[in-house]
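These notes concern the structure reproduced below.
Of the protein chains in this complex, one is absent; all others appear in place.
Letters A and B name the chains as they come in the text, with residue numbers starting at 1 for each one.
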Amino acid sequence: MNNPTGTAPLLRAEGLNMVFGGITAVRDLSFDIGGGEIVGLIGPNGAGKTTCFNMLTGFYRPTEGRVFFQGRDITGLKPYAIARMGVVRSFQKTNVMKNLNVFENVLTGHFLAARQSLLDTFLPRGHVARTERAVRDSAAEIIAAIGLAKRMDAPAALLSCGELRLLEVAVALAARPRLLMLDEPAAGLNSHEATEFGEVLKTLVGPHVQSLLLVEHNMSLVMGVSHRVIVMNFGEKLAEGLPSEILANRDVVEAYLGKAAE
Amino acid sequence: MRFERNSLSAILAVACLFPLLVSDQYILHLAIMVLFYAVLATSLNLIVGYVGEFSLGHTAFLGIGAYAAALLSLHLGLPIYLTIPLAGLIAAVFGYLIGLVTLKLEGPYFVIVTLAFAEVLRLIANNWIGFTNGPMGLAGVSQPAILSNATPLATKQVYYAIGLLVAAFALYLAYRFVHSNAGRAAVAVRESRYVAQSIGVSPFGAAMLAFILSAGLAGLAGGFYAHYISFVGPDVFQFAFMASMIIMVLMGGKGTLLGPLAGALIVTLLEEYLREVQLLRLTIFGLIVMAVVLFLPRGLLGSLARRRETYSGTTSTKPAGGAA
Partner (left out) sequence: MELFLQFVANGLVTGAFYALSALGLTLIFGLMRVVNFAHGELYMLGGVLGWFMTTYLGLNFFLGLALVAVIMGGFGWLVDRLLIERVRDQGEEPGVLLTIGLSIFLANATLFVIGPTPLKVQGALADGPIFLGPIILTKMRLLAVALCILLILAAHLLIRRTRLGRAMRATFQDPMAARLSGIRIERVYAATFALGTVLAASAGMLLGSIYSAQASIGGLISLKAFVVVILGGMGSFGGAILGGLMLGVAEALWGGYVATGMVDIIGFVLVIIVLLARPQGLFSSRTERA
C-alpha cells in the first residue's frame, strides 16, 4: 500500500467481486486510496473499471467484498448516501441535465451545500437567502475554475462533447466531494484540451477535493497527472505502482498491445 | 425568475381588482372556476414537471379533499376556514401513502397505478354507502356563516375571495418549492436519476416531496369545490376532470408556474364555449389533446414562460448578461 501521507487510507476496497449471471466482471479486487493522492485506473476496454466504480459508489452491490471510506463500511449503501459521505463520481456516458443551462447544472449540484429544512423551503428565513447567494457564487467560481465561464448561460444540450465532460466535473465538484471519481473525463478532448484538463485536475487536489480516482484511456493524461496507477485486466488487478513503473511493466504492455509474434 | 415573479404579482393584482369591476354572476362563476382549475393545474404540473411522470389518477386527491371537507363539515360541523386546510392536509397524507407505492415506478407503470388508485377510490365512494352515501353523494355542505342571508351575487363574490385566497396560497407554496434547493433536487431527479444520486439527492425523497405537495394542493382545491358546489358525489373522481387537467397542463406548457394558469384560463373558457355542445365537448377535448401533442409539444407558453437561471454576481467571473 503506497500512502504519501502515512495515515489510514481514505478509501479501501477489499476483495471486491462482481458476478452477473454467469459472468465474473470483477474478481478479488483490492486497493487503497490515500489522502492527497491522484490515482489512475487504467485497463483495456471491458476490464471492469466502470463496474469497479459502480461498486465503490453504490450503484452495484458487490457480490463479495467490502468498501471502506474513512474507516466506515459503505458496502452496498445507496448511491446518494455514499455521495453524502463525500464520494462523488461522474459517468462514462455523459450524464448532465440537458434541459438546464450550465449555471443551473452546477447550481443544482450544490444540493448538499444548500440543504434546508422543510420549513425553510416554504417559509425561508434570512439565512436561506445568504446560503443561496453563497451557493450561487460558488457555482460561478467552479465554472470559472473548470474553464466554462464563457458558456455559463448556454443550455447543456448545446455544449460540445469536451465542454460536456467539463460540465460533469463541475457538477461533481459542486457536491463538495472528499474523493472525486471521474470516469473517462477526457474522452472527446483533443490533446491540447486534455493537457489543460490535466492541469486543472492537479489544482483540484488539496483545495477542492482530498483525493482523485481517475479512469482514463488517455495515457499521457493519466501518467502525467497520477501519483499512482492501478491496472486492471479481465476484472482483476494486473499491476499497481508509479506511472514510470507501470509504463515499463511488460504484462501491462501485453494486456494492451498483445504479445509480439515469436 | 424575475419575469415569473413580476407576472405572478401582476396577475394577482388583476385578480384582486376583478370582483370590484364585475357584477355579473355568470362571469364571477367562470372566474371562480378558473381559480379552482388554476390550483388543480398547478398541482398536476408539480408531478409532471418535478417528479417527471404523468399521473392519470390526480382526481384521487381532488376527490379525497372534496369528500374530506364535506364529511368534516357535515359530521363535525367544522367551518369552511378549517375544512379546506384540513382537506389539503388529509389529501397530502394520502399523497404520502399513495406515493409510497407509485413513486417506485416509472413510465407506464406509474401512469397505470395512479389510475388504479383513482378507480379504487371511485369504486369505494360509490359503494361504501354508510360512509360516503354512495352514488347519492353528500349534499348540503355548509356555507360560510356570513352568507346565511346573502344574495346570490354576494355569495359568488365571497366565494371568489375565498377561491382567490386558496389559489394565492397554493401558488405561493408552489413558487417557494420550485425555487428552493428541494425544487432543484426534484428537477435533477427528473433530468437524470444517476446525476441526482451522485450529488446526494435521494430520488425517492425528492419526488415524494413534490408528490405530497401536489396532493395537498389538489386537496385544497377539492375542499373548496365541496363548499362552492355544496355537493360531493363519486363523480368527483371521474375521468372528465382528469382530461381537463391534462389539457390545461399540456396547453400551458409543462414545468412552468405560469403555464398552468394560462391553461386553466383557456380550458375553462373553452369548456364554457363548448357547453352548448355538451355531448361533443369531450370529443373535441380528445382532438385537442392529440393536436397539442402533435403540433404544440411545448404548450402555448412552453418557451415563453420558461426562464433560465442566470448568474449576476460579484465574483471575479464575468457576470451574465440579460435579465433573469
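By definition in this document, a contact is a pair of C-beta atoms (placed from the backbone, for glycine too) under 8 Å apart; a residue touches a chain by one contact, two chains touch by 3 or more.
As the structure is a prediction and not an experimental result, all values here were calculated from the model.
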item: Option touching the unshown chain, where B:C16, B:L76 or B:V120 are the choices; value: B:V120
item: Which residue of B:V93, B:I112 or B:I229 touches the chain not shown here; value: B:I112
item: Contacting the left-out chain in the complete assembly, out of A:F59, A:Y80 or A:F197; value: A:F59
item: Which of B:F18, B:Y96 or B:F239 contacts the chain that the document leaves out; value: B:F239
item: For chain B, residues in touch with the removed chain; value: 54, 56, 101, 104-105, 107-109, 111-113, 115-117, 119-120, 123-124, 127, 194, 239, 243, 246, 250, 279-283, 285-294, 297
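Here is the rule we go by: only the chains that are shown with their structure count from here on.
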item: Where chain A and chain B are represented by their mean Cα positions, the distance between them in whole Å; value: 41
item: Footprint of chain B on chain A - complex, ascending; value: 57-59, 78-80, 83-84, 88-91, 95-101, 103-104, 107-112, 114-116, 118, 120-124, 133, 136-137, 139-141, 143-144, 149-150, 152-153, 155, 171-172, 174-175
item: Partner chain A, residues of chain B touching it in the complex; value: 173, 176-177, 180-185, 187-188, 191-192, 194-203, 209, 308-311, 313-318, 320-322
